[in-house]
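Up next, subunit A:
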Amino acid sequence: MVNLANPILLIVIPLLFVFLIAFSSAFSKSAAKYLPIIAFGINVVVAMLLVPEVLKNGLVLSTTAGFKPPIAIDMIVDKLALFLVIIASVLGFVVSIYNVAYIDEEPEEKFYALFTLLITGIIWMIITGDLFNLFVAFEVTSIAAFGLVGFHRDKGSVEAGFKYLVMGAIGGSLLLVGIIMLYAATGTLNIIDVAQKSAELTFQQKFLAYALIFVGLGIEGALFPLNAWLPDAHPAAPSSVSSILSGIMTTAAIYAIIRITNIIFDYNQIYLFLMFFALLTLIFGEIAAYYQKDIKRMLAYSTIGQTGLFFFAFTIHSTNGLQGAFLQIINHSVSKSMLFLVVGAMIVQVGSRNIEDFVGLGRKMKVSSFFLAIGMFSLMGMPPFFGFWSKLKIIFAALQHSNALMIGSVVIILLMSVVEGAYFFKLLQMMFFGKAEQDREIKEASFGMLVPVVILGFILLFISFYPTPVLDFAHQAASDLMNKNYINLALKLGGL
Partner candidate 1 sequence: MVSTILIAICVPLLAFAIGLTFIMFKLKITARVQRRYGPPIIQPIYNLLKLLLKEDNISHGVIFSLGPIIALAGSILAVFFIPIPGLNLLTGSGDLIALLYIMAIGSLGMALGAGNTANPNASIGISRALTLMFGYDLPLVIIVISVILQYHTTNLADIVAAQANGHWTLWTLPLSAIVGFVVTYGALGEHPFDIITAPHEVATGPMVEYGGKHLGFLMINHMFHIYIEIALFVDLFLGGASNLFWFYIKMFGVFFIMMLCDEVFLRFKIDDAVRFFWKWPTVVALISLIIVLVK
Partner candidate 2 sequence: MNMSLELLLATPFIGGLLTYIGGKVHRWVRNLIAVLFSLATVGEMAMYYNTTFKGVVWGSLFGSNLVLQTNPITWLFLFIVTAISLLVIVFSIDDMKKEEDEIVLDSYYMQLLFVEGAMVGIVLAGDLITFFMFWEIMSWTSYFLIVHGGKKSMAAGYKYIIMSVIGAYAMFIAIAMLYAKTHSLVYSDVALALSQASPSFIIWTVVLLSVGFFVKAAVMPLHTWLPDAHSEAPSPVSPLLSGVLIKMGAYGLFIVFYGLLSVNLAKNIMPSVFSTPILLYIIQWLAALSIVLATFLAIMQEDAKRLLAYSSVSQIGYVVLGLATGTSLGVAGGLFHALNHAIFKGLLFLAVGAVIYRTGTRNMSELGGLVKKMPFTFTALLLGIIALAGVPPLNGFVSKWMIYEALIQKKEVFLLIMAFVGSTGAFLYVYRLIHSLFLGQLPEKYENVKDVPILMQIPIWILALSTIVYGIFPGLAMDVIVKGMKLFGFTPIAYNLFGFPEGTAMGSLTVINIAAVLMTAFVAVFIIFILFPKTRQVSQYDNYASGQELTPDFKYNYSFGFYMSFGRVIKPILSMSIERVYNYWIDAFKIFGDYYMRRIYTGNLETYNSYIVIVVTIAAAAVLLGGKLW
């Protein structure tokens, strides 16, 4: 009996499917469509099987190749990682369903292979316990993403893809340099090991390495001013890909930053520095989103803003702040992915990405618009949707420190929330209450595209009205990270 609750399966199975998909056209034309669904279906099951294990032991650690860490590459799934793995798997599963109806461009099997690879890379980034492995996962994700952004191969997507590629490649290199410098300083690549050994190093010794890692991951994680690729890439990519990029990829990169900061660079001053980045990201993302005419570009900038928000929550550097950050990550992942899926379905119907063309859509595509509205409300943090709980937590956590800096930050955050409300409400009222000049033939999105939207919508509604388990789980994850509990657990379990 194979123990299915093994983190390694989270990567191995989808990777197998990637190959399967790539060669599936040899035996069946349409198999490629459905294989990702199976792959991520299995992933969801594995992730769910991990839940009791993680809750029991606080951590699940699996090693490869029969060695013990730190020699071997290990996979660490603690509560926080599990949290993100579940989101990534569910999103992968749901978006795969969406793809079946959405993707009608050749070469399909390549798209599905890259798509599966993208999510696999993301999950890999999340659960890896090895710094170099992190780099590999990062590059796997990036390369898949470069390909997917340019998938349409039209003018815009190729340009966006190339820009993304150049910036991503630079970022990857910087990340690698940083990792290598850490390796040079500590002599190990295992995260837990690095955590212990780097404790002896001084601030100056680690700073450049950390900065390079931060910049490398920050490019993927859409931190200002490293995020210029994002507003180009998200609109250019197929909507299902934007959904993943926006919903979980940037989040995974931010997760990596959070992890590494927590492990090797847990200095109070650095959080001030990071807060500066977070606020800049928030401000520029939200303000830029306000001016957009292209709906996907608007959502992309909004992603930047949201990233800034939960990164800010992390930089508060308290259990409450981290809890807020994780809640906001859930909120953002679910809502923003759903929004991109809905918008994708709408673009198919409308045939344009211009906001002006969405006038009166609320009456034509009722179900889609309904879920669009819910997603936007949640992102704005309007009660009773989930975004309200997370925003409440973040602001509460921020004002636990009642110094001028925090109050100023809170004011900025709330002002930017107002800006966010401004553009979301502009869109919403245009859709629901505007009247189109000429009557257009617009139908509700096809069933295949609605199902994933509805699934995500119901997940959002469920956690909105019954947030307690999520809140608790986020709190546990946050306190584990804050107390560095997981290091001790990993040491115990991994037998280091």
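To be clear about the criterion, a residue touches a chain if its C-beta (ideal position, glycine included) is under 8 Å from a C-beta of that chain, and two chains touch if they have at least 3 such contacts; residues count from 1.
Selection criteria: all candidates are chains of the complex that A comes from, given by their letters.
The structure displayed is predicted, hence computed values, not measured ones.
*Asks:* Which single candidate from 1 or 2 touches subunit A in this complex?
*Replies:* Candidate in contact with subunit A: 2, the rest do not touch it.
*Asks:* If we count contacts the way the header does, which residues on subunit A are in touch with candidate 2 in the complex?
*Replies:* 162-163, 166-167, 170-171, 174, 203-204, 207-208, 211-212, 214-215, 218-219, 225-226, 228-229, 231-232, 269, 272-273, 284, 287-288, 290-291, 320, 363, 366, 377, 382-384, 388-389, 392-393, 395-396, 398-400, 402, 407, 410-411, 414-415, 417-418, 421-422, 425-426, 429-430, 432-434, 471
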